[in-house]
Structure formats: C-alpha cells, structure tokens
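Yeah, one chain of the complex is gone here, protein chain that is, but the others are all in their spots.
Note that the chains take the letters A and B in the order they are written out, and that residue 1 is the start of every chain.
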Amino acid sequence: MTRLCRTFQTAPAAVPKENSAKYLESGLTAEGFEAPDWLVPDIEDGTAPEMKAEAIENTVDRLSTLAPSFGGEIWPRIEWAHDSKRLRKRGREQITTLVGQVGDQLDGIVVPKVGRLADVEAANRAVAEAEREHGYDDGSIEVAIIVETAAAVSDLHTIAQLGENDRLGAFVFGPVDYTADLGGRAMDNERPRWNGVLERLSNEASAGGIVAIGGPFDRLFDKRAGVTYYNAPGYADQIEHEARIGFDGSWSLHPKQTAQANRIHMPTADELDRAVGNIEQFNDAKRDGTGAVIINGQMVDEATYKNFANTVATVRAIDDTHPSQTGEYYDAALLDRTRAVEL
Amino acid sequence: MTRLCRTFQTAPAAVPKENSAKYLESGLTAEGFEAPDWLVPDIEDGTAPEMKAEAIENTVDRLSTLAPSFGGEIWPRIEWAHDSKRLRKRGREQITTLVGQVGDQLDGIVVPKVGRLADVEAANRAVAEAEREHGYDDGSIEVAIIVETAAAVSDLHTIAQLGENDRLGAFVFGPVDYTADLGGRAMDNERPRWNGVLERLSNEASAGGIVAIGGPFDRLFDKRAGVTYYNAPGYADQIEHEARIGFDGSWSLHPKQTAQANRIHMPTADELDRAVGNIEQFNDAKRDGTGAVIINGQMVDEATYKNFANTVATVRAIDDTHPSQTGEYYDAALLDRTRAVEL
Partner (left out) sequence: MTRLCRTFQTAPAAVPKENSAKYLESGLTAEGFEAPDWLVPDIEDGTAPEMKAEAIENTVDRLSTLAPSFGGEIWPRIEWAHDSKRLRKRGREQITTLVGQVGDQLDGIVVPKVGRLADVEAANRAVAEAEREHGYDDGSIEVAIIVETAAAVSDLHTIAQLGENDRLGAFVFGPVDYTADLGGRAMDNERPRWNGVLERLSNEASAGGIVAIGGPFDRLFDKRAGVTYYNAPGYADQIEHEARIGFDGSWSLHPKQTAQANRIHMPTADELDRAVGNIEQFNDAKRDGTGAVIINGQMVDEATYKNFANTVATVRAIDDTHPSQTGEYYDAALLDRTRAVEL
C-alpha cells in the first residue's frame, strides 16, 4: 500500500506557557484534515535551550497517554549537528531516552543538521544501538534526516543508497539552515527556492526507496492595510510545487497548514476523474489491441498510464485510513469508480 | 564532422491498421524537412503488447527494403526495464533477432527504462554479444539509453563515463516515465520541465562524448472554440529550450514535429549571420593583434568564439548531407560566407 506522509507537522515539545505541552497535545488530538500524517515532537530548534529537559519529559508523557489513539506516525526531532560533538552526544542521549521510555510509540527519529555520509551512518548507528539496548527488533525504528547542509547535499547520491538496505526512511528539506550554510542572502526578504536541490532530493529519494518531504514555510501570516491574516496562498504555492515534482509530503508548522497540505497532497477531483477515466479508456483500448491511444489530444500509453495509476493508488490509501476525508473531497460516484477500476 | 541527430522520430512498428507498418514506412520514406535524422522503429511502448511479434517482423522487413535508401540513422527501440527480468529477457531476444536479421541497417539500439550503472552495462553487453554472435565488429552497433528512472539519473555521472570507452552513444530523456517514477503529479495537466535534470543530462552527455536528445512532447493537438489544431507553438517552445541548453536533438512523434525540430536545431539565419560576421571580425582583430574586441557592445574573445564556431560547424554538416535544407533556409550569399570563413 502507498505510505501516507502528506504532512510532517512539527510541534515544539515544550513552550513557556502554563501548559508547556500545549502544542504537542493539540497535534496529537487534532481531528479531520487538521490531523497530520506524521507528528514531530520538536526537541530541537522549536524548543528553547533551557527547556530541553522539559521537552523530553513532555514527549515521553504525552506519547504514553495520547499516541495510542493518534492515527498517524510519530517522529520526534532530536538534537544533532555534523559539526558539533556536544550536540551529537546530546542527540544520542535523547534517542536512548525516547526509545527506552516510549519506543513502542515511535515510528522513527528525525535527525537534523547531518553532514556527509559518515555522519548519517553515525545517526543510524545511534538508533540501532538504542533499539538493541531496549530490546526492539533491528530496523523497527526508522531515521529521517533533515537535509540542510552543503555537506549532506554534496553526498546525497551515496546517502540515499542507505535507503536500499538500511533504516533511512525519509529526506526532509531544511531551506533556512541550508541557505545559511551556503551563505545565501534573503534579498527582499525572499529566500531562493533551490529548485535544483529539490529535484535532486526527489530523485535520490525515489532511487533509494525513501520518502521526500518539503521544508517549512515560515511566513505564516501576512499583513496588509493594517490587517494580519493567515498566508494561505503562499503556503499553497509551495506545497503544490512540491507535489508536482514528486515530494510525498510537506512540512507543517500550524494546524491550518496541515489542513491545507493534507488536501493538496490528495489528487484534485479533476485529476482523479481524468486518471480514472484515462485508465478505463486505456484498459478498453488494450482489450481492443491498440498500444497507444489519443485521449483529448494527449497520447496515452504504458508510460503515461503509470502517472494515472499513482493518482488512483494514493486516493485508495487515503480512503482506507481516512474515509471521512475522501468522502468530503470526492463525489460518491467517482469514489466508486476509483475503488473499482483495474490497475 | 559534427554528427547530426536533430530529430529522433519514433514510429510504432506495428499498429492495428490494414497496413500495420504504416508509420514505419512513412518514417523511412519521408522527404525534405520531414525526414528525421534518426528513425526509431518503436517495438516498446508505441506497440500494443499483443503486436510485439508483428512489430519485429515489420521492422526486419521494412528495414531490409527501405533502409538502404533512407538518408538518416536507424535506431530501433526494444523492450527493457531495470526492474523486470522478463522484459530484459525479451529485450535480449529482440536485440539478437534485429542484429541477426538486419544488423547491416542498424546504427544502434535504443534501450528504455534502464536503472543504475550495472543495468546500463548489462544492456551494452547484450548488444556486444549479439554483435559477436552475428559476426559484426565490436562497437559497430551503438546503444542509446532512455533516461527515465530515478536510478539512472542518480548514477548519471558514472553512466556517462561509459561513453568515453564504450558503445554508449546517446542519452534520451523520458519525462513521462521519469515523472511517474518520482511520484510527480501533473497538476493543471502540466508536468514539471525538470530543468535541473535537463542541465545534468546535457552536461554529462558532453563530458562523456555522448549525444543528448530531449523527451517526447505528447500534446500534439490543442483545441479551442471547437477547433482542433496541431500544437506547433507548444512543441517549438520545448525544442528551443533544448537547443539553448546544448541538446543535440529532439524527440519527434509526428512528421510535423520532425519538420519543426529539424529547422529549430539549425541555426537561424540571424544566428548564422552573427556567427559568421563575428568570426570574420574576430579573425581580422587577431590579425591586427587585439585579443578581445567589442562587437555591438558584446566582448568577443577566444571563449565567445567557440559558440560561433559551433554554429558554423553545424550548418556545414547539414549543408553536406541536406543541401536542399540549407538552400531553403539561408540566402546564397550567407551560405557562401559560411562555407568560406576560417574556423
């Protein structure tokens, strides 16, 4: 079955509020389109330096109570940096604590600021050791890396190949740190979109059997004529681009973003209708003995077919786990054809 | 001499029509600007599964009779896939049959859906074995690969180096399968253009001494206000982009596309005039002892010179093989200067 990771929502694991686990709790209990496919308790940059211990406590506590009824996957982001021995040591301690205390609730660990291949291998080993120490099967807890250094992008070709035999399960883009690492400048307050890097991330992820997830969109709010409003179009533009080039999911910093990205990473009703219709016509043509047919001026053959099959398979996966989402998004007749068409 | 491969025209080798070799015949007998530089009898995706045997028969038969008087190169596309043992076995059989029956007519074999380096090496070996078995010199039949999987793009750096010592002769981009392999989505019915991948293809092809050819443009027809028409501007946009970034040729699905791509991959009269004129002025300046001259506000030196020399060399190659095309495209005085200018 197609794995769902439409949304990678980070939630600061401890914030200076009366309930320091406020965001963690709301992520774990969100409903409908606001429920992320992957929830990421953030012990790294989203948590202030002096609240790290409380962040770990909150994560252990809330995962114990709330994760069992959470429908998605759980991936805490720990501290790590290829150029800091101190942070790697802290990261190893955090991995051991999390695996030891709430290993049953974890799908994987998110490791930020990794460097060249050897550093990613070190992160993988740290998780393997924690698994062994606490009696989990080898490979039961995966690793997602944030690709946000020049060193990691430089070694992406070999890092991705870890996905073929190893626990590496996801690439997540980190454009803010990445831009800083390259010495880039946000002129007019806009960062480059790094189109070439995004294409490589998508390619290497697919080549290595790894999931690819976009970077955060931090211009959450915009302001015009004195009114501040949620920046829905800016976020949608980024997520649509990511979907187009084959990213499996997108980063979310807020439930509103999650509600948008969950929808954008679903095929539109038009796309689904075209995909189902073309596969139906293509299946008919195959039965009639024609290898390629022209439908609405577009040649459809075994190759184009695959794109349409991807679309149908994704909708089926969402339909299996979130029938309320597909029920809201598509009309009943189209859903019936989606479930029935032969792939 | 500059090798010509302005057009890579695929022709389904068997179609369910009274004359199942209709497209193959019309490709092999096309005249003027509709004659492709490379004709590709398509036994793969363009031919229906149950017509593969007939496609091979047609190819053997029509190449025997029509290829000797065809002016361009002949490159059949066989079946192959890096992730299918069954298809690789069929591909090997098809290679053996074609080399055995019409080896004298073949310039190369087009191998689709290749994966990592080892898979490309396997395809090369299959052709080498067929050559040996049927008494052809080693390397007399080349291989073109369709670059359309994440695995092939991932290994492009090493695959291209096969071009230096081996039979690998061309990279052809396959955007439809490529987009499907990455899980990309054609939102608004538009696929990404994969600019980063195109740049890498052009670069690695040049580094390995390999020819680079663009992917098919399948929106052959457009419709507006009830009228369906050939989509000439859409195709031209793609081919011009390919020419700009150093692709040697473009894929054609139709004689009208061939007629366009053959022209676009010729320098325009303006380009040729500027190239010849700048080389003439540059040669004069060199004789006068100036290393760099400013012509129309642009600095021209040894470096810019090379671009202009490429332009002249391409026109000379077309002029040698298709004087009717250059005669139609350029005025006589410019052609005379093109033939005369010292490179």
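Quick note on the criterion: a contact is a pair of C-beta atoms (placed from the backbone, for glycine too) under 8 Å apart; a residue touches a chain by one contact, two chains touch by 3 or more.
Note that this is a predicted model, so its numbers are computed, not measured.
*Asks:* Which of these, B:Lys22, B:His157, B:Arg219 or B:Arg337, touches the one chain of the complex that we don't see?
*Replies:* Counting the whole complex, the residue in contact with the absent chain is B:His157.
*Asks:* Among A:Gly27, A:Gly91, A:Gly108 or A:Gly174, exactly one should touch the missing chain; which is it?
*Replies:* The missing chain is touched by A:Gly174.
*Asks:* Need a quick check: the contact residues on subunit B for the chain that isn't drawn.
*Replies:* 157, 160, 195-196, 199-200, 202-208, 240, 243-246, 248, 267-268, 271, 274, 286, 288-292, 294, 296-299, 301-304, 306-307, 309-311
*Asks:* Take the complete complex as the reference. Which residues in subunit A touch the chain that isn't displayed?
*Replies:* Residues of subunit A in contact with the hidden chain: 12, 15-16, 45-51, 116, 148-151, 153-154, 157, 174, 176-177, 179-187, 189, 191-192, 194-197, 199, 218-223, 228, 231, 253.
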